[in-house]
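Before anything else, here's the structure in question.
Here the complex is missing a single protein chain, while all its other protein chains stay put.
Chain IDs A, B and C follow the sequence of writing; residue 1 opens each chain.
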């Protein structure tokens, strides 16, 4: 009855997931670990009462693995998924699905070839109580039809150096997915406005940037991204609708007054803000695995769509003008509404 | 048509009032100044195109003085009012009316003897847009009948040294007046809870303190006063009613994000918070003088009542228990509803 | 390795706990249920794959019960604990420990007689991230030494009718515990100010009320309780310290603008506010059971102390004056610092 999970990649985020699966999430255990660094995998395995293996296929094929979590570096996601999918086991793959459109397409093709949706993608914001509540506002009783979506995404600093393309594919990709999920429609065009660079921006790169998108129905989506904002980590999403406006800021508990200022802390990293979302995502996935039910989160198709839009955003950034976004027809495997987090 | 004002006392607050009357308030001019320090009066008079005099009666009796503003030290208010009232001119007197109940009573008696309400007392919070709006909430359509009033009053530091009695008569006296004004009724009893002293509290004194009052109808009024709060100046008033709750905090324009914290500035002094209230008060008074209409602000009787309650609060502080508050019958001169700020 | 939990009382809160243990908390299962209504127990047991029993001792003694959660009505907590403690199994008991001081004392005596701390009491606010963060502010680097603690506790309505004594023993008891936990010291005296009754208050009862306490070191603790506040559920805790002030309000995600008003939702019930605290509490307890470690939450002694203070508060309410609070010496079983929630 317990879901035995194999974890591919046990760096920063992978080991955090493994610990959650072993100790926080109800109904799951961690059985097998793989990492490019075999010692790292072995050490964590010892801690968790699991074992480690030397190759990705070994992990996917293991008898004591019911499901697999992939948390390896972005650029090997696709390769590992292609190796593992034939095993026919459920996979939770960290975002992004791939770093190139071709790789993303290959995964989609493989999954479609197998005829089953095996992959849930780690867009954990869909599980965040803030975004979930925001989406619930988009009704006739709430703020009405969405007209404009304004996003703010600040990182304290760019952990791997500032490359504007990566800002789009790795950071803004969250808003790209959230916009689709909030609005239940695809983007039609995208533009990137690169303005005056902040003090930590390398020559030839831009930060902050403004991404402007239009959806098929004409909703304007803005993303103000600042990867080296320095003042803290901050995510805001404001939706202006036909009847009102709703803003998802950062929930906070403590307002402190010292030295002629009253205010709240800002987290330094995303984990503090989204820890609950990560947990709910894992639990939702484990529950679906146990129950044989559809996964409640993002599918491979969602991951593919995000990659496509991010790629177009890179083009728009380079060209300075509008770039159309056109998705190929959605395979019937991915038809039907998303399930969404269960209460 | 211009109201020529004589100003008694041109220290900190007196000179600020004089400048407002001369340059900000419409329809007023400053004609004559008096100060215990004649040089200070003469210097400001030169700036304002006014003249200075050596005695208070001279000022009250001057032909070029239509009205008088008293902003001298607290403990000479009563004496100066008694000297000046016989001149029959309108007076705006800074709070408090007096520092002892006997002195306050003497002013009341003099005014009653003259048969005219000549004095408006400087409880400028009654003109503050925040308190005005808060009072408007106390209706059947708003928060309903008031049940509990919670006040927070923080000073950054006690400018003249910390003496708990003065905290009550000079600082908490604002909340004592506001409670009466908000609730339109008198207090019935008062108690002071003196707890653990803050680090800047001299031996034998207490700071912070909690003042608890009950009105005639049973409304509980709390005042958390902290004269050496250090973190800034802050005034909050929260009214819990039979249908809801309204809080008057400090309006603020700027929210700043730096160094992992998001917040707003707190003013260092009361002037920043209540500058508009001071202005509206002056203008309301000048307008009433010009129009021969009743003053829109606090009367001598209001000042007297505040002094009485403050005196009882001092007793309660000393005794540690409840002290009844009983006002003598209100002279018919002060009958009728307050006029209040005009829109 | 899985902790098999028996649940005593499966009404509102008991069934919620049972579902959490079965489906949300990692490492736990629900094996046996008891309820005064055997049909209710049997129905839930069927849902959870558990079984139900007809008596409390049967449940405590069952071989397939490793630990027991007590969520029956307040007034049978003590009786059931006395029946069950001899089984020597860990117990998580909903607050309060008992409704009379004598009953609370009997539980303490029984536990001391057994020589082991078996009971964790359900003061789940100690697990709430808001309170946890608030406590972290009480340092020399934060707001300094605590001087005044102001609590606001509003219930939308009193679910079982308004009886002021119950307001104190069942509702304010949360703040009584939190004050001890925040300040790490005992109360020295308590007073209750009963003011003007709100519109839903029965004759002879009072609501809202103001509870004022002083701790051994002189910290003033206020609790403004309003059991029929109608406008929503709200919990605020503001600590004024020697260097600043910290306020724990209600965290919120969505600010909505419609019809000339901008604001946030207030939850209707406490569950919305404290769901996470309940979960963390359960998980902390299960983990401690599995690991044979000290429980991270409130002990029986904490429950006893809360009962004593609540009893004194009732007396103070009746007498209108100060009532001293004196705890008997703390048994050595309860010596040592609290463990507190683990990160």
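Everything below uses one rule, namely that a contact is a pair of C-beta atoms (placed from the backbone, for glycine too) under 8 Å apart; a residue touches a chain by one contact, two chains touch by 3 or more.
From a predicted model like this one, the values you see are computed outputs, not experimental measurements.
Taking the complete complex into account, A:195 is the one of A:88, A:195, A:294 or A:328 that touches the chain left out.
Between the chain not shown and the residues C:234, C:287 or C:302, the one that touches is C:234.
Interface with the hidden chain, as seen from chain A, comprises residues 144-145, 147-148, 150, 154, 193, 195-199, 208, 210, 212, 214-215, 217-220, 222, 224, 226, 229-231, 240, 242-245, 321. Panel shows chain B; residues 22-28, 129-130, 133-134, 137, 142-143, 243-249, 251-259, 276, 283, 287 of it touch the chain omitted from the view.
Definition applied: only the chains that are shown with their structure count from here on.
Seen from the C-alpha centroid of chain C, the farthest chain centroid is that of B. Legend note: the chain whose CA centroid lies nearest the centroid of all displayed protein CA atoms is C. Separation between the centroids of chain B and chain C, computed from CA atoms only, is 44 Å.
Distance from the chain A centre to the chain C centre is 37 Å, each centre being the mean of its Cα atoms. In chain A, the residues that touch at least two other chains are 255-259.
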